[in-house]
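Here is the structure we will look at.
With one protein chain withheld, the remaining protein chains of the complex are depicted in position.
Let's turn to chain A:
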Amino acid sequence: MSGNIALLEQAIAGARAENRAALVAYLPAGFPTVDGGIAAITAAFEGGADVVEVGLPHSDPVLDGPVIQTADDIALKNGVRIADVLRTVREAHAATGKPVLVMTYWNPVDRYGAERFAADLAEAGGAGCILPDLPVEESEAWRKAAEQHGLATVFVVAPSSRDERLAKITAAGSGFVYAASLMGVTGTRVSVGAQAADLVRRTRATTELPVCVGLGVSNAEQAAEVAGFADGVIVGSAFVKRLLDHGDSLDEGLAAVRELAADLAQGVRKR
């Protein structure tokens, strides 16, 4: 069975056709529980997300700030497994028909087997993978497997990426390019880095792929600002924080996720 890279491409192209940016939400699998995580993703889609990235919780999330670290810890303490991540992808996609990606550190995929992971992710209806600590130089085996199984490989670029590296990275990627708005780990920020617009401009000079911006975006104003220069707006920690803030009641947490997604969906339409 082939993965849903085309669905991902259509979702971002569809947003562009509506003269707006796409809204990409991030939520970790297994948090607060596996079923709760699936419900949260569904809520994000219901609120207006176009794409969801499902986080594969990791023991050592070196690129994540305290919010996602906390969620990963809870998911792992609850015993989340890769099979649960794949079930999350399968059910969230089946319930909504929308594109679902996985975002994961490389070691779990390396251990599971790149080919096996690509095959299983495609079979679950996944659209692709974001591997933030797998540099393009080490990515060949994965990309081959991903391509064979109809999955996108989304690479991250950073403000520190020089132009020649941007060209190399975007040439290897598919689906979209994830532009980190600033130098730092995940987490909400008061303002989105001024470096983001410049990075998007430099990235676009190397590729036809859509460029989505993540890191630090937490509200509709910031989403509108980013939508002014990017093809998509990626929001993670702000969603996870809603669920953490409503730790006593999943229903309230889900309502807050839906509300935030709706807010951000307004934002990406105000470019």
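The rule is simple: a contact is a pair of C-beta atoms (placed from the backbone, for glycine too) under 8 Å apart; a residue touches a chain by one contact, two chains touch by 3 or more; residues count from 1.
Please note the rule applied: contacts and distances are computed from a predicted model.
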- Task: Assuming one chain is omitted from the figure, identify its UniProt name from "Tryptophan synthase beta chain", "Lactate utilization protein C", "Aspartyl/glutamyl-tRNA(Asn/Gln) amidotransferase subunit C" or "Sugar ABC transporter permease".
- Result: "Tryptophan synthase beta chain"
- Message: For a quick check of understanding: of A:Ala49, A:Val89 or A:Val109, which residue touches the chain that isn't displayed?
- Response: A:Val109
- Option from A:Ala122, A:Ala180 or A:Leu254 whose C-beta touches the chain left out: A:Ala180
- Return the single residue from A:Pro135, A:Gly228 or A:Gly247 that touches the missing chain. A:Pro135
- Task: State which residues belonging to chain A touch the missing partner chain.
- Result: 58-63, 65, 69, 73, 76, 81-82, 106-112, 132-135, 137-138, 155-162, 165, 169, 180, 183-185
